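Here is the structure we will look at.
One protein chain omitted, others in place.
Each chain gets a letter, A, B, C, D, E and F, in the order it is written, and its residues are counted from 1.
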Amino acid sequence: MNIKPLADRVVLKPIEAEEKTAFGIIVPDTAKEKPQQGEVVAVGIGRLLDNGERAALEVTVGDRVIYSKYSGTEIKIEGNEYLILNERDILAKL
Amino acid sequence: MNIKPLADRVVLKPIEAEEKTAFGIIVPDTAKEKPQQGEVVAVGIGRLLDNGERAALEVTVGDRVIYSKYSGTEIKIEGNEYLILNERDILAKL
Amino acid sequence: MNIKPLADRVVLKPIEAEEKTAFGIIVPDTAKEKPQQGEVVAVGIGRLLDNGERAALEVTVGDRVIYSKYSGTEIKIEGNEYLILNERDILAKL
Amino acid sequence: MNIKPLADRVVLKPIEAEEKTAFGIIVPDTAKEKPQQGEVVAVGIGRLLDNGERAALEVTVGDRVIYSKYSGTEIKIEGNEYLILNERDILAKL
Amino acid sequence: MNIKPLADRVVLKPIEAEEKTAFGIIVPDTAKEKPQQGEVVAVGIGRLLDNGERAALEVTVGDRVIYSKYSGTEIKIEGNEYLILNERDILAKL
Amino acid sequence: MNIKPLADRVVLKPIEAEEKTAFGIIVPDTAKEKPQQGEVVAVGIGRLLDNGERAALEVTVGDRVIYSKYSGTEIKIEGNEYLILNERDILAKL
Partner (left out) sequence: MNIKPLADRVVLKPIEAEEKTAFGIIVPDTAKEKPQQGEVVAVGIGRLLDNGERAALEVTVGDRVIYSKYSGTEIKIEGNEYLILNERDILAKL
């Protein structure tokens, strides 16, 4: 799948709720912001710093991550759902 | 077509929905922000950094890109529709 | 005409719609922000950077440009209408 | 528990009110923002600075901390409730 | 008149509309922001930069300038009306 | 009392109105923001600067200070009321 996110963006494949039990991550039903889980499939070349250099991302392809539910933009590629979002919307790696 | 976008702006030619099937990018009908697709036809000399230097853009002429639907300014040149937008509104290269 | 815009401002002479056909720039009637066209008649010495230096402008006197319609301040000099605006409101050079 | 928060985020285990008496931290019932207590279980690699370096966090695993009540995102791992929040939402170490 | 504006502020003497014909600057009656004209009578030592240095102002005492109408603070000194405003509210020198 | 505020935060013990007469600081009854008085009991290691260094705080333990009334977070430790606030909410030392 040939998609290159720009700057500090990431493309990930959202993982459905049932699969999550393997990692034990299920989200409480409080009104709190519900984090989601997904696998990273592509990463950008990093944020442009004031000095013109790029700061590499912390996540890499294959990482399993938790991200804020309402972040990013949904796209479909060859019938599959993906999400393009900023690395700052990714909370943690599993 | 002789148009030079300024700083970190890009001029692109939006690609209509039908053409998209070749890249498999069709957008889900959720209320989510619907990304669009287009081809880059001109790029600026880059963002002005604090130190006075310019940071070259990531995209170049001929790149096929996905961008946020409601970004940029529409213009018509010799009867064709183009969009002038900031590079930060471009999500990924295909 | 002896007017010197400050910092990264530009003075330009708006070009009326009919003249535009020579450049083929006519604006779609969508509710989108309608860009305008004009000719640069004076430029400032550039934006003041954090390090105290000035960053020269990209546009120069005589350039034909496209700018965002609702930007800048209108003034009249010797009966002619001019617009003083920031360079960041200029989208592209033709 | 294998969770790595990103950048300057922290994962902590909230400590229930009763346990607090040992540290004497009970919160007044004013409408004021009610701070909470918890134990740090994982820390990120630090905030990305303008010069591209990372600034290490002040808190480390095992620290007992007070944090602003309405900050962070709740997650459940292996049946336990955790909170992922930014270090700037942690007020003090006990 | 012994008044020293601070940092990048300027004190100017507004010039009434009739006087303006000499410079040909009369303002169109559109709802657009109506620029004004005045003469600089005092300037500050300049904006404080991140590195602690001061950036000298572009305008100097005696300059005739155009400024945004609704900017600054009106004061009266020895019966005369003056305006204290930031240099960034001055559009151009005549 | 073993509490370490983070970064540029300060823990102080609010001083009740009656005690204030010794310093002569009583607040006018205008609707203006009413400053408060207190004694500093703990200080953080300082704000993190862009270059990764820490800027030491101006106040130290034992200082008597005036702070903006509606700032900070109230906490109780061993039955005593304290306030955790940012140094920028402290107006002056007495």
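The rule is short, and it goes like this: a contact is a pair of C-beta atoms (placed from the backbone, for glycine too) under 8 Å apart; a residue touches a chain by one contact, two chains touch by 3 or more.
Everything quoted here is computed from the prediction, not taken from an experiment.
Engineer: Given that one chain is not shown, which residue among F:Met1, F:Val61 or F:Leu94 touches it?
Structural biologist: Going through F:Met1, F:Val61 or F:Leu94 one by one, F:Leu94 is the residue touching the chain not shown.
Engineer: Sort through E:Leu12, E:Val40, E:Leu57 or E:Ile84 and give me the one touching the missing partner chain.
Structural biologist: Only one listed residue reaches the unshown chain, and that is E:Ile84.
Engineer: Could you pull out which residues of chain F are in touch with the chain that's been left out?
Structural biologist: Chain F touches the missing chain through residues 23-28, 30, 32-33, 35, 47, 49-51, 53, 55, 58-59, 66, 68, 87-88, 90-94.
Engineer: For chain E, which residues reach the chain that was dropped from this view?
Structural biologist: Here the touching residues of chain E are 2-7, 9, 11, 42, 45, 48, 50-52, 73-79, 81, 84.
One rule holds in what follows: only the chains that are shown with their structure count from here on.
Engineer: For chain C and chain F, let me know how many angstrom lie between their CA-based centres, rounded off.
Structural biologist: So the centre of chain C lies 50 Å away from the centre of chain F.
Engineer: Measuring from the mean C-alpha position of chain D to the mean C-alpha position of chain F, what distance in angstrom results?
Structural biologist: A distance of 22 Å separates the two centres.
Engineer: Two or more other chains touching the same residue: where does that happen in chain D?
Structural biologist: 50-51
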